[in-house]
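Shown below is the structure under consideration.
Every protein chain except one is present and positioned as in the full complex.
When the chains are written out, they are named A and B in that same order, and each has its own residue count from 1.
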Amino acid sequence: MRQALIRPELGGIVGTVAVFTLFALFAFDSGMFNSQGVMNWTIVSAQFMIIAVGACLLMISGEFDLSVGSMIGFAGMMIAVFGVVLAWPMWIAIIITFVICCALGALNGFIVVRTGLPSFIVTLAFLFILRGFTIYIPQTIERKTIIGGIRDAAEGDWLAPVFGGKIGQPLFQWLGDAGIIGVFERGSRAGQPVVDGIPMLIIWALVLIVFGHILLTRTRFGNWIFASGGDAEAARNSGVPVNKVKILMFTFTAFCATVFAVCQVMEFGSAGADRGLLKEFEAIIAVVIGGALLTGGYGSVIGAALGALIFGVVQQGLFFAGVESSLFRVFLGVILLFAVILNTYIRRIITGER
Amino acid sequence: MADPIIQMKDIEKHFGSVIALAGVSVDVFAGECHCLLGDNGAGKSTFIKTMSGVHKPTHGEIIFEGRPLDFADPRDAIAAGIATVHQHLAMIPLMSVSRNFFMGNEPLKKVAGISFFDHDYANRVTMEEMRKMGINLRGPDQAVGTLSGGERQTVAIARAVHFGAKVLILDEPTSALGVRQTSNVLATIDKVRKQGIAVVFITHNVRHAMAVGDRFTVLNRGKTLGTAERGDITPEELQDMMAGGQEMATLEGSLGGTV
Partner (left out) sequence: MTSLMNKLVLATAIVAAPFMTAQTAAAEGEKYILVSHAPDSDTWWNTIKNGIALAGEQVGADVEYRNPPTGDIADMARIIDQAAASGPDGIITTLADFDVLKGPIQNAVDQGIDVIIMNTGTPEQAREVGALMYVGQPEYDAGFAAGLRAKGEGVTNFLCVNHAIQQPTVGERCRGYADGLGIDLGDAMMDSGTDPSEIKNKVLAYLSANPDVDGILTLGPVSADPTIAALQENGMAGDIHFGTFDLGEEIVKGIKAGTINWGIDQQPFLQAYMPVVILANWDRYGVLPGNNINSGPGFVTKDGLTKVEEFAGEYR
């Protein structure tokens, strides 16, 4: 019993239960748990999850990426530049953006591995470099910092709906008709359900979580991720290709950031220079709430996903509960502190670390 | 007696102008425990790093199973069957015993064409091997961090043996351990030796060496002072040789023969 309970995700599970209990008590009839409210915090949590999965695996392999937020802004801007300004087909724009961003992630990793500098510093440099380009590029070619029209440019494209589409519309229409979820009362969409499908963003989050979890716990590579972060020297002595693992994890983190960005620009139709600000910290916070060790070698993707869920639910839920928005940070700090203390306690039981 | 499994002939190793090894010759037979003694800075570490392929000798020859060897890197040495258990272990405390045991050599099974880590096999083998060494784990997923120092050494030794080590180099395995844990590790060394594996046991503790050693080689300032058979030499003589004779004798008087 005790054995089954004591696992890296325990802190995340306890936190999730506590958070939902709290909001069920204090915000139950505020709209937080109607279809629209649920969709609202689910989407926000799913966003956090997408970047948290990448940050989690990278942190377990012993590194940080502070350039995630800038990468989100940069990737969105690349889509806009290729797809709208240069008017390339959207699927080409998306694929090229993924290639560029993953290459930048790999470059991050390569520099960290080669120079032996802390990833904190290297990726901090990229935080500025990428943000700078994200402002400079559209300023130079379009004289503005937000490029719109992405939705129109993506019209009829085959790849764009994979990021910006929704699935399950018939189900939700049926739910709306049956009166289970609310419908629009007026306007062009009168009669349509207020929630008309599951955004691909959520599907991506689930797919990445399942992929990350299996990769980490069920494959040889997962063992290498743990080993690289636990003790890089010991791992090398045992024949683990530590450098390769780290570079790949940086690449994967960049991939996750790009998924985030593409979903965002496809949904909103524009790319802005300020997108993704501070997202790197939100990802790291979610991962730490989820029980990962900041110094690497320990953690869980499921835990990180729960951390993202807690983050999203608290951020959105405080509003529903009618709490002054500036208190959000206070709550976040309290939760972070509480989670870290609990997680440290659990980890010590598991690993015998003192 | 059969030919030695590994022969180190007149090995010299220079780092720039520093001479770490100035002509050391040692041979090790299968199934023996060869103790390599020496004080700090005597060249023990350099010597085993040369043996395990980390350093290339500046001069001299290594003959392994009758053939001259030229390792490009430590992985070659491991592949050939020369395994090193480092002072700093190569164990990751945060990871489970079975994950550690198979680190870098993970067993795979295919499901739907994708290779997965075969946890069932890994757990079974880990439990089995650890039982053989006399350690009862709570479970294969117990973290290495919860094991005692002696148990960790035993896991590392068991791992090397499982993956086909013919020569097992143990770098100061007992230096940081308590009395009981030390005797456990020494018992493990004895078990390994009886399986026909050549053990090179590096230590600066004469009593530990005397407990399991078959032959003893003393290194001092990059040179060997010869190899002695068990029974041909007393612990006091070994101690003197390590310290370089003179000074130690005077010191020992004042310490009442307790060192």
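Everything below uses one rule, namely that a residue touches a chain if its C-beta (ideal position, glycine included) is under 8 Å from a C-beta of that chain, and two chains touch if they have at least 3 such contacts.
Quick caveat: nothing in here was measured; it's all calculated off a predicted structure.
One chain is not depicted; across the entire complex it touches A. Residue A:145 is the one among A:145, A:169 or A:219 that touches the chain not shown. Checked against the hidden chain, the listed residues A:40, A:253 or A:351 yield one contact partner: A:40. Where chain A meets the omitted chain, the residues involved are 14, 18, 22, 25-27, 30-32, 34, 36-37, 39-41, 43-44, 135, 139, 144-146, 148-151, 182, 184-190, 194, 264, 267-270, 272-278, 316, 319-329, 331, 334-335, 338, 341-342, 345.
Simple rule for what comes next: only the chains that are shown with their structure count from here on.
Chain A and chain B, compared by their mean Cα positions, are separated by 46 Å. For chain A in complex with chain B, the touching residues are 3, 214, 217-220, 222-224, 226-227, 230-231, 233-235, 237-240, 293, 297-298, 350-353. Partner chain A is touched in their complex by these residues of chain B: 74-75, 78, 84, 86, 88-95, 99, 102-106, 108, 115-117, 119, 139, 143, 145-147.
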